[in-house]
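Apart from one protein chain that is not included, each protein chain of the complex appears where it belongs.
Letters A and B name the chains as they come in the text, with residue numbers starting at 1 for each one.
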Amino acid sequence: MSSSGTRDLAVGIFVVIGLMALAFLSVQVGGLSLGRQGGLVLFATFDDIGGLSNRSPIRIGGVRVGRVTEIELDANLRPRVQLDLSPDLELTIDTMAAIRTSGLLGDQFIALEPGAEDEMLVSGEDVVFTESATNLDKLIGAVVHGGGND
Amino acid sequence: MKGVLSRLGAWVTGGVVGLGQTVNFGASVLRSAFVSPLRGRQIVAAIYDSGVLSLALLCASGATVGFVLGLQLYYTLSRFGAESSLGTAVGLALIRELGPVLTGLLVTGRAGSATCAEIGSMKATDQLDGLRMMAIDPIHFVVMPRALGIIIVMPLLSALFVIFGIGGAYLIGVELLGLDGGSYISGLESAVAFREDVLQSIVKSLIFGVLLALISTYRGYACAPNAVGVSRATTSTVVTTSVCILLADFVLTSLWGV
Partner (left out) sequence: MSAEGLSLSDQHSSHVEIEGVALRFGDRPVFSDLHCSFPRGKITVIMGPSGTGKSTLLRMIGGLQKPDQGCVRVAGQEIVGLSELELGRMRKQLGMLFQNGALLDSMSIFENVALPLREHGRQGEDEIRLHVRAGLEAVGLPDVDDLLPGELSGGMLRRAALARAIVSEPAVVLCDEPFSGLDPPNVSRIESLLRDLNRNLGLTLIVTSHHMASSLRMADQVLLLQEGHSISGSPQELAESRDSAIVDFMGEDGAEYLSHHVSVKEGH
């Protein structure tokens, strides 16, 4: 009886540890938030998104606050990006979204810079002020040829 | 030429018949899972045998795979100056492929072979017929709990394998090779998404669990009731399941896109 008791205990501990591992992978690593419906979803339209892709991170001052969930072209054939942000984030309507690169060759991400207005953005609205990706080729071209003839 | 063709034909026919029988068997196992009583005691025993007893193996293997990934990817990535992506590369590789696949293969060797051999030797020593004579369905009493145990255990072990792998690569990359710990973790967290990566990983390990449970219990249940039969069935369980897991992994990965 006592040996089957220890076995039951071992199985119980095993299942708990396993479920904790699954939960850790889902929530911490995979970024699953349980109240997902309440997430702040915004849109931003750029001229050029460079190497930005689905799942690229979104940061404010280097802190990760969300990720890109969809990229498509709008009616004017400009890339329109869907931003999925943490639900408790409060962003003013004059927030700026810029596409930046981490390091010289690193991944691209969207940096948000909050503004000074009192009004806040709500889900479904557009971030109006955007700054496109810095195109390295153009940059190099500009330096070499000494002029920015686009 | 004719001999080769007819042997090929026999092989194909045998395969199709075997597949049909396996599916039939699986259907009766599935049906018996909904018959009362639940067989909780047997299910707990099965989780102990295939889960708890595989735990040490899985954790050690996960950490070792993590070490190797850490070393290899660090040197490969550093040639492009992209060492900071180590977390991303390790995380995606482990969660999407290596975790479920290697867990599947290890559990096949550790628990699948044991399950097959146990059911086979129960058959060889009349224990299954003994149950029948007591009006107890051996599929319900012996097979279903073991199959269910394997299916329950697989995603849990796979998750532990992945975490130990990520930890192993962290040890190598950050502690040994001096990479920045923060960029390892943030690379990992920003690259891995729940739906595309973690959920698919869990679904994969569940599918591998179903494959292993079905093949190992069927091979044991259908083996020739003697020592040679049991050993053949055990070998064939390991071989068949390993191939099936690798094939299924390829199919699933290509279905879901990368």
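The working rule: a residue touches a chain if its C-beta (ideal position, glycine included) is under 8 Å from a C-beta of that chain, and two chains touch if they have at least 3 such contacts.
Everything quoted here is computed from the prediction, not taken from an experiment.
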Contact list for the unshown chain, restricted to visible chains: B
Residue, one of B:Met122, B:Val192 or B:Leu214, that touches the chain absent here: B:Met122
Missing-chain contacts mapped onto chain B: 45, 122, 125-127, 129-137
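Convention: only the chains that are shown with their structure count from here on.
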List of chain B residues in touch with chain A within their complex: 41, 44-45, 47-48, 51-52, 55, 80-82, 84-85, 91, 95, 152-153, 155-157, 159-160, 162-163, 166, 186, 188-194, 196-199, 201-202
Residues of chain A that touch chain B when the two form their complex: 4, 7-8, 10-11, 14-15, 17-19, 21-22, 24-26, 28-32, 55-57, 64, 67, 102-103, 105-107, 109
